[in-house]
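Okay, structure first, notes after.
Shown here: the complex without one of its protein chains, the others still in place.
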Amino acid sequence: MSTATATDKRKAPAGERVADWADGRLGIYSLAKSNMRKIFPDHWSFMLGEICLYSFIIIILTGVYLTLFFHPSMNEVVYHGSYVPMQGVRMSEAYASTLDISFDVRGGLLIRQIHHWAALIFVAAMLVHMMRVFFTGAFRKPREVNWVFGFLLLVLGMFTGFTGYSLPDDLLSGTGVRFMEGAILSVPIVGTYLSMFLFGGEFPGHDFVARFYSIHILLLPGIMLGLLVAHLILVFYHKHTQFAGPGRTNNNVVGMPLLPVYMAKAGGFFFLVFGVIAVISAIASINPIWALGPYIPDHVSTGAQPDWYMGFSEGLIRAMPGWEINLWGHTLVLGVFIPLVIFPLVLAAIAVYPFIESWVTGDKREHHILDRPRNAPTRTGFGVAWLTWYVILLIAGGNDMFAQYFHLSINAITWFARIGFFVGPVIAFVITKRICLGLQRRDRDKVLHGRETGIIKRLPHGEFVEVHEPLSPGKLHTLTAHEQYKPAEIGPTVDENGVERKVKLMEKLRVKLSKGYYGEDHQIPKATAEEYKEIQSGHGHH
Amino acid sequence: MKKLSARRRHPLAAVVVLLLALAATGGLYAAFAPAGKAQADETAQSLAIEEGQKLYAVGCASCHGSGGQGSSDGPSLVGVGSAAVDFQVSTGRMPAQQPGAQVPKKKNIYTQAQIDQLAAYIASLGAGPITPTEKQYDPAGADIARGGELFRNNCAQCHNFTGEGGALTHGKYAPNLEGVSPKHIYEAMLTGPQNMPSFPDSTMPEKEKKDIIAYLQTVNGDKSESPGGLKLGGLGPVSEGLFGWIFGLGTLIAVAVWVAAHTAKAKKS
Partner (left out) sequence: MSSQDIPEDKHLPTEQGDAHHGGVAVADDPFADPGLPAHKPRIQDIDERAAKRSERTVAMLFTLSMLATIGFIASYVTIPVDKIVYIWPFGHVSGLNFALGVTLGIALFCIGAGAVHWARTLMSDVEVADERHPIEAAPEVKAKVLADFADGARESDIGRRKLIRNTMLGALAMVPLSGVVLLRDLGPLPEDKLRKTIWAKGKLLINQNTMEPLRPEDVAVGSLTFAMPEGLEEDQHDYMQQIAKAALMIVRIQPEDIKDKQELEWSHDGIVAYSKICTHVGCPISLYEQQTHHVLCPCHQSTFDLSDGARVIFGPAGHALPQLRIGVNDEGFLEALGDFEEPVGPAFWERG
């Protein structure tokens, strides 16, 4: 007995022993060494990605629960459940089981609503997260690959959402699937074949719910999970970006350690996100399929819309004029096919931007300090232009709702979208760039003259001046920490031997773009230390 | 005042100014927007004095002609029947206030007796659908589920799944059916007011109309259930998307700001 106690005393605590066991097999100590006290900078916008991550986890948790009750079948049944206005109505098993989840499974409605609300928030958060990364230039080297991963997650999220929206086989989602069939039919040459193969024959057939189901719960989320893990590994590997500030350089990251602060903050944030979504699901109804009725191809309701993340594609299709070309016995359905082609292009426009910018700047260095949007006016202008484009399409996608609630004409809104599609982004770009330059000037003034305090002083000779308070060294540094590029030059067209060098067209384009980015009127030179000294020495008059 | 001026350079000053400007714009809009009610009341007073057949001459003849034959401002009323008159006048649509894409519902300015007199006069111009009796439109005992199917086939395309209304071309619209009495729904189906097509008894018999009314009362009455919570207008994904962005993501971002914010420092140091 006494020997046993003696060995116990020498033994490490239980937790350490478990860790030792795991380390011998998984090497967790080496892993923890670099990650346990990993530093995360504090900024609310750095938590947008976490909202995406957590809502994704919530969607998976609730989704698994829903699969326990949902029947992905299009077999026709007559409903005899507890929702009175549907009793005796013919419907697919998919729709009937969704009614059962909503009315007969205790808590089923809540889980359904959490699942759907979390999905809307998931995609919304991804878009906002992506915009944060865009406007702060966090996509620059070394994070371009992670930008692409994130973009793919957004696209896959949209399609996972769309397939999920279609599963209950209600009148609204069925109308959406019918639209999808029409869009597929418009594809030249293979459209009809694709449609027959997708639906297992003529629309609607008896197969699409089951097929969408495996895509929705297995194929797409599986790919997303993989991308998500890769995305997170890269975030850890690259370490987080940070805004410029005293003590924050391109070579360090300043913030709080993962253990314990971010363990508590990020871990706690998961529960906060889940809690907020649960309360929203308690108080606000989403996709009340019982009010929509089962899908029948000759029934329809006004206000037939997809979930918001597909709204811009809906806008494309609504704003498009009905062009159709009939030639040699074949039909080219441009009215549907053009929007179908523009749809990925709208998304691609923002996705390829980082690569265009890095080509224009020719900058091969790593960037870990974020830009303030104003200090990259062309990029910011492009981003706002893209968002304007997106929002105009969203408005076009909801033109009937806006017509109804703002007492406008549907036709007028459609025309607004048709013109706005081309004009809106241009105007937005110009205005945004102007605003950015204005803000740059303000920063410059602030650095040179100090902060306007709002305190008015009367000088002995009667003049009123506003007291300017010089900025702290930290603030001065922060406002001038950004780098300013020099516009690219074509360079000498004759080399040292006098032989004419041919300048490639792409090179000319690059130089032209670079001048548009960093030329004289496209950025405000930041204040220099000399200017500052000069003004501060002659201080007294403003 | 001094406090105020000292704070005008505060980082949040711009936000406050923006909010004030928005409030002011909204207030101005509300002040100058056409005040429908006041006008209706005035007309109400002037018209309520008249009675009987004279009502037509005063309230209707200017557009529909002295004998109901119609004019460029209003269609002929010959053969529209008493049901159409009862619907148009008792929902306040007629007499119309001003020309526009569509004549809206407003406060009714006639008593039921006056409406009946008007209806009798119009009915005498030519035979048409007769004002239904309560026995015809009372939805008690009707088949709600069947009504739902009929509604989704015949009505939802304009009025939405649960009768929340919807937009038509060039500013016309199908109105929200919440709170519309069974009698008026019946009359609307029977007569097809304005641009709404009619659903006469020959193609949609009385029983089917009752089923539809019963369904509407279940899903779009003041006692209608919305098990999931706020029904967000019953409009589907557009309002859900807006709610998700504003209250869902909005709340989460507010929470994120709190999580990431630096804790207040002790004042002493």
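Lettered A and B in written order, each chain numbered from 1.
As a convention for this text, a residue touches a chain if its C-beta (ideal position, glycine included) is under 8 Å from a C-beta of that chain, and two chains touch if they have at least 3 such contacts.
The structure displayed is predicted, hence computed values, not measured ones.
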{"item": "Selected residue (touches chain absent from view) among A:Leu26, A:Val64, A:Ala282 or A:Leu459", "value": "A:Ala282"}
{"item": "Residue touching the undisplayed chain, where the options are A:Trp21, A:Tyr193, A:Phe236 or A:Phe355", "value": "A:Tyr193"}
{"item": "Options A:Lys11, A:Arg90 or A:Arg441, residue touching the unrepresented chain", "value": "A:Arg90"}
{"item": "Residues belonging to chain B that touch the chain removed from view", "value": "150, 153-154, 157-158, 166, 168-169, 172, 174, 192, 194-200, 202-205, 208, 223-231, 258-259, 261-266, 268-269"}
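The rule is simple: only the chains that are shown with their structure count from here on.
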{"item": "Averaged-CA centre spacing for the pair chain B and chain A, given as whole angstrom", "value": "38"}
{"item": "Residue numbers on chain B that touch chain A, as the complex places them", "value": "5-9, 101, 143-146, 148-149, 152-153, 156-162, 164-171, 173-174, 215, 218-219, 226-232, 234-245, 247-249, 251-253, 255-257, 259-262"}
{"item": "Touch list for chain A against partner chain B, complex", "value": "42-48, 50-51, 84-89, 102-103, 109, 113, 117, 120-121, 124-125, 128, 171-172, 265, 268-269, 272-273, 276-277, 280-288, 290-293, 296, 298-308, 311, 398-401, 403-404, 407-412, 451-456"}
